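One protein chain omitted, others in place.
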Amino acid sequence: MNLASQVFYLGRRSVIRILRQPANWVFPLIFPLALMAVNTGGLHAATNLPGFPSDSFLAFFLAFPFIQGALFATVNAGVDLARDIQTGFLNRLALTPMRSGALLAGHLAGVIAVGAVQALWYLTVGIVVGVRFESGALGAFVIFVLAVLIVFAFGSFGALAALRTGSTEAVHSLFPLFFVFLFISSMNLPRNLIETDWFRIAASLNPVSYLIEAIRSLVIEGWNAEALALGFGIAITLSIVGLTLSSLALRGRMSRT
Amino acid sequence: MRQLVSVTNAVAWRMLHNNFTTPSLLIPGLVFPLFFFTAFAGGLSRVNDVPGFRFPVGYTAFQFVFVLLQSAAFAGVFTGFGIVRDFESGFIRRLMLAAPDRRGILLGYTLGALGRWLVTATVLTTVAVVVGMQVGGNGVDLFALYALAVLVNFCGLLWSAGVAMRLRSLQAGPVMQLPVFLCLFFAPVFVPVSLLAGWLQVIAHLNPVTLLLESGRSMIAGDPTHVAAAFAAALALVAAFSVWAVRGLRKAEAAGG
Partner (left out) sequence: MERAIEVRGLVREFKGGIKAVAGIDLDVEPGEIYGFLGPNGAGKSTTVHMLTTLLPPTAGSARVGGFDIVKQGPEVRRTIGAALQEAALDPLLTGREHLKLQLALHGIPRHERLARADELLERVGLRLAADRKIGGYSGGMKRRLDLALALAHHPRILFLDEPTTGLDIQSRTALWDEVVRLKRDDGVTVFLTTQYLEEADVLADRVGIIDHGRIVAEGTPAVLKAEIGRPTIEALPGDGTDSEMLERILCRFGALQPSTAGVAVRLDGQGDLADIVRALDAAEVRVADLHLHAPTLDDVFLAKTGRSLEGSGEEEPEPE
């Protein structure tokens, strides 16, 4: 069986498992939007701050669910992979002609599939509640592509955690760490409006800020080449780093001859 | 009475011992409130400049009250997770068999949640003072603020205990957490209620947490308002959730633990 077929079957299994755990896909579809609704309602007044880049906090904040949804997809899929290691299912797969790369690719294929559905959902909800995309339909498509790339990047780190630790608890415990990256960012305010120096600096060093800003620019600005270059560049870099490290971790985990 | 006290103390001691000797239980409970305090007070301090925002002792104190109450509520919820673990492991059956007065089990959990939160509150307060939070209230005002937080802690625990004793499995987790989260966040978290967006303002007015939050903030500002109403609401919630929890205990007994 060729690599593509193996990736297909393992990816299909990954998707089936996610679908059979409703909490793993219902919650990521609803919770980020609920949080968005709360933050939008709570910080609507921030649009009155001089220099705030939009008169709609909803449009400003729409980037958030894409990032948080990607985090959920990552942690959930990472936990599934860790469970495979804990139960010995990985050994079962290792005893087949499956190529190691197919395991990782199949796992990430599942994460991407979920991420794609999530991205479409968030875009749809955004359009339905009246968010205007300054970059038009093409911009919405680019948001979709970037969102899927972000899911892939985060997913590779989730796989890394699963392969390095082989423990579902350890992967779960990543979630607070990802949360920190999400909150200490330009999620709630543009970086130039963050008053607290250390927070602004931390947000400027945080790659997640640029991912958020890339998506946000397509919603509230139009075509901002710098923001897009930074967003895509960081997503691609994270993907390469995550994939490399998780491939190495897989080699160590599957020490078959 | 003596039996009730001895069971209460035994259960409380166990919860506190497990919490303070298990890093994976202790650290999130301490770190998350600090993290939220940092993210909200640090990242959103510019909200102080929003037209119409008037809080005499500054945004740090404004957010401190929210994080204090949030940490109190979630200390109760996290203790609820511990109750679920006891059901999953079967330990609750051991408690029910041994305890001459089973109400002591519930009281013990309540005391355990309080003990857990008191440590968090101490750390949080220390950090707030160190970063220079301004305090307008006097000793009585501050005592009232922390007393209100204690009642919120009881509410969090009693709600979670009732859920845990009814569901008796990991499924209880989201059911415990989500309503508490929504109650806390459908409130004036970032700005006073007068500055919330229309729909959220309506919900916030109906949400009892708003009363607790605004009263708490008035205490720290040194101009206490609606104190009696806030305590009445909190005590009413404690009473209601107590009934909920005790009935849950009876259901758990009937199911054999």
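Chains here go by letter, A and B, matching the order in which they are written, and residues are numbered from 1 within each.
Rule of thumb we're sticking to: a contact is a pair of C-beta atoms (placed from the backbone, for glycine too) under 8 Å apart; a residue touches a chain by one contact, two chains touch by 3 or more.
On a predicted model such as this, the values are computed, not experimentally measured, just so you know.
Student: Determine which of the presented chains are touched by the chain that is not presented, and list them.
Tutor: Within the full complex, the chain not displayed touches A.
Student: Mind pulling the chain A residues that touch the left-out chain?
Tutor: Chain A touches the chain not shown through residues 1, 5-6, 9, 13, 16-17, 20-21, 84, 87-89, 91-98, 255-257.
Criterion: only the chains that are shown with their structure count from here on.
Student: I'd like to verify one number: the distance from the centre of chain A to the centre of chain B, where each centre is the average of its C-alpha atoms, in whole angstrom.
Tutor: So the centre of chain A lies 30 Å away from the centre of chain B.
Student: Using the touch definition from the top, list the residues of chain B that touch chain A in their complex.
Tutor: Result: residues 24, 28, 31-32, 35-36, 38-39, 42-53, 174, 182, 185-186, 188-191, 195-197, 199-201 of chain B touch chain A.
Student: Give every residue of chain A touching chain B within the complex, in rising order.
Tutor: These residues of chain A touch chain B: 23, 27, 34-35, 37-46, 48-49, 57, 169, 173, 176, 179-180, 183-184, 188-189, 193-196, 198-199, 203.
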